[in-house]
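Only one protein chain is missing; all other protein chains are in place.
We call the chains A, B and C, going by the order they appear; numbering starts again at 1 in every chain.
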Amino acid sequence: MIGHLTRRIVGGAIVLLVLSALIYTLFYLAPSDPAILACGKGCTPERLADVRAAMGLADPVWTQYWHFLQGIFTGRDYSLGPTVRHCPAPCLGYSFETSQPVTTLLMDRLPVSFSLAFGAEILSLLLGIGAGLLSGTRRFRWFDRLVNGLVLAGYATPVFLVGLLLLLLFCVHLQWLPFPQYVPFTTDPLLWAQNLLLPWIALAVIQTAAYARLTRAGLQESLAEDHIRTARAYGIPERRILWRKALRGALLPLVTLTAVDLAGIITSAVLTETMFGLPGVGQLLVGAVNQIDLPVVVGVTLLTGLIMVLANTAADLLYAAVDPRVQLR
Amino acid sequence: MRRFVPIVLTATVLLAGCQGGGGGDTTTSNAAFDPATCQGGTLTVLNQGGITHLDPARLYTSGGGNLPSLLFRTLTTRNRQPGDAGTKPAPDLATDLGTPSDGAKTWTYHLRDGIQFEDGTPITAADVKYGIERSFAPELPGGAPYLRDWLAGAADYQGPYKQPDGITSIETPDDKTIVFKLSKPEGDFPFLATATQFAPVPKAKDNGVDYEKHPISSGPYQVESYEPKKSLVLVRNTHWSTKIDELRYACPDRIEVTSGLDSAVINQRIVTGAGQDANAVTTDAVVGPEQLAQLGTGSELDKRVTRGEFPSTTYLAFNTKKAPFDNPKVREALSYAINRTSVVNALGGSAVVGPSTTFLPPQKALGYQQYDWFPAGDTGAPDKAKQVLAEAGLSNLSIELAHENDDSEGIGPKVASAIQEAFKQAGVTVKLNAIDTGTYRDITGKPATQPGLSLATWGADWPSGGPFLIPIFDGRQIITAGGNFNLAQYNDPEVNAEIDAINALTDPAAAAARWGALDAKLGKLALVLPLTHEKDVYLYGKNVKNAYADGWRGQLDVGRVSVK
Amino acid sequence: MIRALLRDRGFVVGAVIATGMVLVAVTAPLLAALAGQDYTTYHDTLLDSARGGVPIGAFGGVSGEHWLGVEPGTGRDLFARVVYGARVSLGVAVGATILEVLLGVGVGIAAGLGGRWADAGLSRVIDLVLSIPSLVLAISLLAIVPQDWPRPLILAVVIALLGWGGTARISRGETLSLRTRDYVAAAQVAGAPWWRVARREILPGLTAPILTYAALLLPTNMVAEAGLSFLGVGVRPPTPSWGQMLSTATTWFRADPAYVIIPGLLLFLTLLSFVLVANGLRRVLDPRQREILR
């Protein structure tokens, strides 16, 4: 268990290291120069050189990368001009564009992405498992078919398409819902939910179907297992068999999937956030890429990479927790 | 999605005003408005582009900007009047527009009495000087380049952090007097003095890059909270009063700015006007197709519109040092071939841009004179173009067109495709060359790397012909190392001499007439191919009063609106 | 097998639509010519410039000449753009899928048949690829690649480079399981060298799972292309792509809903058809009916 975690952590660290190095190299090779953007219109070459030096871009790329790594582990100092500001570890640097610490920017955006991901995940789990149970117990044939068809359609639907259609329907035609704008949960939970409802639905449409199918398949597989026959042979009531025995096996794959999907929503939220104009991590990234804001791009990449690594580890641990047969080594 | 110019405060974009060209209905609703009793309420500002830097050294705005001028008073500022009057500068911290001497090479200002920072400290000439010096620091990039160019001996100045001795060409003989020594005559200096770099900064409060977290206000409001590109909340500055500032009304008690919104969402919200949105205005979200459909139909929305014009031209730049654009016939032929309707549609339709046959946009203050030397009609004259090309012995012409790789600045793929198609009608094959937006100006601004044909925009930093024509046509402004705007690489001593002569004029009206004549003269040479000029249509909320298009930049003047 | 496939109604419907789409993509110039249109010509007279350039007429300006109406803002023929758009969407997806399969199967077999160290090393690489936030990296990559490189090719390569992990993992897993089969041992006892084992014994066993997986990768890659084009890092104008159209549609969907519905519906239909094909293949080829559809 400890060994497994150690390996996971080391492996995750390597992934993050490779990712950040990759981004640094790519941006170094890229033709764009963030100093030009900062310097603005009418920037002379002399001024540009000064600005570049002030932004720390005059150093060779490996020196920049080394400073970046140092910042993560020991923090770094930034010259503000007359004074020096210390950025404590883990310091991901400062945005070229807005001079804000990248960590602040990320912390600022995370609640939005998390709200989006968790809401959508919970919604799709509830609907998906519900539908899966209904169709898995084969009580309604037509429902079974419907779920089957929906999962195929869900797989074939890009989130931005669903998003557009939902906006068209609910915000423009029916005008039932406001055009989404992010309201922090702490400000007004009701408005928070109301505004996020459409993005949640857009994301859930796709996942609900997948979960329904998985639940249904898992349930059927689970009900066909030998130990269910044993339970029947020992007179355990069907209801109890379904809820206590079959469901657990059926939902097992969902446990790992949920963790990974959650990470997937956060990391691929770019599309949803762009679609609905939510100021999350994904939107931050798109803006940063356009502005060649390297520290922010690296920051977002590392954050999403970290979330993926954590989710995968969490999935492993969860799996081990719910399935006694699994031993983490 | 037209996110073009009016992103109020971003560093990359130029802002300037206009004569209020189309703004016929600007004053109609103001009959009952009384600036003495307008105070109260909270104004909501919904914007697309956020404020990236709230540091007066880094802001690139003219006329003091819209929101920044609520915090930063400058030596002069734009005259806050509807219509033509609004295109003139007016004294702000200074007692007058400045006294020129030495043939407009020296400008002297006196500060008015009673002016204070938000903490009650009196504002001195040294504070103004320090504010200007800060803008030279490479740690604080982004501001307009004119001061570095104009101030004598300031080109190599590295800012007060590295060179605390300061700039010698700015003198402060006493707390109330500040004198600028320029390297050449500049009659437009009162216009430049509206820039935020001319706002006072108390040296004791300067903490460099972090200063923007809470810049010390000299205006009617002070910062309550500020998040770059996201939000800005302003509350009253108790050390300001209408007694020391006649131009700003500062009606709302509180101003809440939200940025980073989609323009369609902003306009939708203003139209609906639910809750706080009834008190909403926008300074950068021009109306989209959906609202345009509702305008002019006699609906309630028609009363909630301001129309202005921003002096800006989108054009095709010919590199006359590169074949085949060194041949005037080619430039003429393309001028005949252009289909301006396609370009207008690509930029959002006739409500928000107009076709241009002149380089100067149609504003009186700039000295606009109508001309159309190569009439292409609404949709181009491909046959005429073919004929000109045939005369020059150039059929089957194949050229490359450089453009930005996104449409955010209005010189992206959409416009490029429209031009490609128009030239195709004239038998000219165009290959599109998309260049990353981040480096576009760098590549086009270096004669060594400048493509033969590129899309460009130019906006005036203040409503005068000088900043519009000088960087583009003054042969001495060709900067080979980079940052060049004279993309035609045109150098005619006669034109240069005329520019100098106009620059020395301190009467704006006289200067305007000569700028207009110069533009018409240059137009005959087809050095550039003008495409469109900006028009701005903004909506405002139900409760907003005294909303008129600011004559300098075509936007609502936030300094004078009321929500009471 | 084919008979079994033909019994699957979903597969048949999917295959018909998918084939149709492929045909459309291949014959795009012909179809556009048939409609008497091309995808670049501007029709300014069909737009209401005062209203921002929305098409004049019902449902996005549908007429006898413009079968699906015209594009708002430009007046370009939507039918021509849609059929040419199919080329990009399908081309990029097919290209990326082929690359992913080649790369994934190669690495997977190498890891599965190689020694302990080769497996350990390659498995780490596969894990790395799988744990990369691919959309995030793709956006950065595509923003950096020089603009004048052939865009569809770059798209396919980027999508493939970030997406071959799944194929590799499946190939490795299958190879590891296949190599324990006695028939592989039998071949080895008979003295077959490793490459002969890989080609004759392992590869045929990989065909079914990889084919099923690849069939699902195709729509996934189409979504990826559409998503990247949607975000503005896809193909360059005037080349049309469905994702790009949907991206433009976000500004037009209130004023010209038809512009959302046409490319959106096509994208959905095409994706659905490929998913149906994949689902049918899976049912027939993969008797264990593994739930790779998620």
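We take it that a contact is a pair of C-beta atoms (placed from the backbone, for glycine too) under 8 Å apart; a residue touches a chain by one contact, two chains touch by 3 or more.
Convention: contacts and distances are computed from a predicted model.
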| item | value |
| --- | --- |
| Record-based protein name (UniProt) of the chain missing from this complex, from "Cytochrome C oxidase subunit IV family protein", "Acyl-CoA dehydrogenase family protein", "Na+/H+ antiporter subunit D" or "ABC transporter ATP-binding protein" | "ABC transporter ATP-binding protein" |
| Shown chains that the omitted chain touches within the full complex | A, C |
| Contacting the left-out chain in the complete assembly, out of A:L146, A:I236 or A:V255 | A:I236 |
| Missing-partner contacts on subunit A, residue numbers | 1-3, 6, 225-227, 229-237, 245, 248-249, 322-325, 329 |
| Interface with the undisplayed chain - residues on subunit C | 181-183, 185-192, 200-201, 204-205, 207 |
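Here, only the chains that are shown with their structure count from here on.
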| item | value |
| --- | --- |
| Averaged-CA centre spacing for the pair subunit C and subunit B, given as whole angstrom | 45 |
| Subunit A-subunit B separation of Cα centroids, rounded to whole Å | 40 |
| Whole-Å separation of chain centres (CA-atom averages), subunit A against subunit C | 23 |
| Where subunit B touches two or more other chains, by residue | 264, 406, 436 |
| Junction residues of subunit A - those touching two or more other chains | 30-32, 290 |
| Footprint of subunit C on subunit A - complex, ascending | 11-12, 14-15, 18-19, 22-23, 26-27, 29-32, 151-153, 155-158, 160-161, 164-165, 167-168, 172, 210, 213-214, 217, 253, 257, 267-268, 270-271, 274-275, 285-286, 289-290, 297, 300-301, 304-305, 307-309, 312 |
| Contacting residues of subunit C [partner subunit A, same complex] | 10, 124, 127-128, 131-133, 135-137, 139-141, 143-144, 146, 216, 219, 223, 226-227, 230-231, 243, 246, 249-250, 253-254, 257, 260, 264, 267-268, 271-272, 274-276, 279, 289, 291, 293-294 |
| Residue ranges of subunit B touching subunit A (in the complex, touch as defined) | 11-12, 14, 52-53, 60, 137-146, 148, 155-156, 158-161, 206-210, 212, 227-230, 260-262, 264-265, 268-269, 274, 406, 408, 436-439, 441-442, 471, 479, 481-483, 485 |
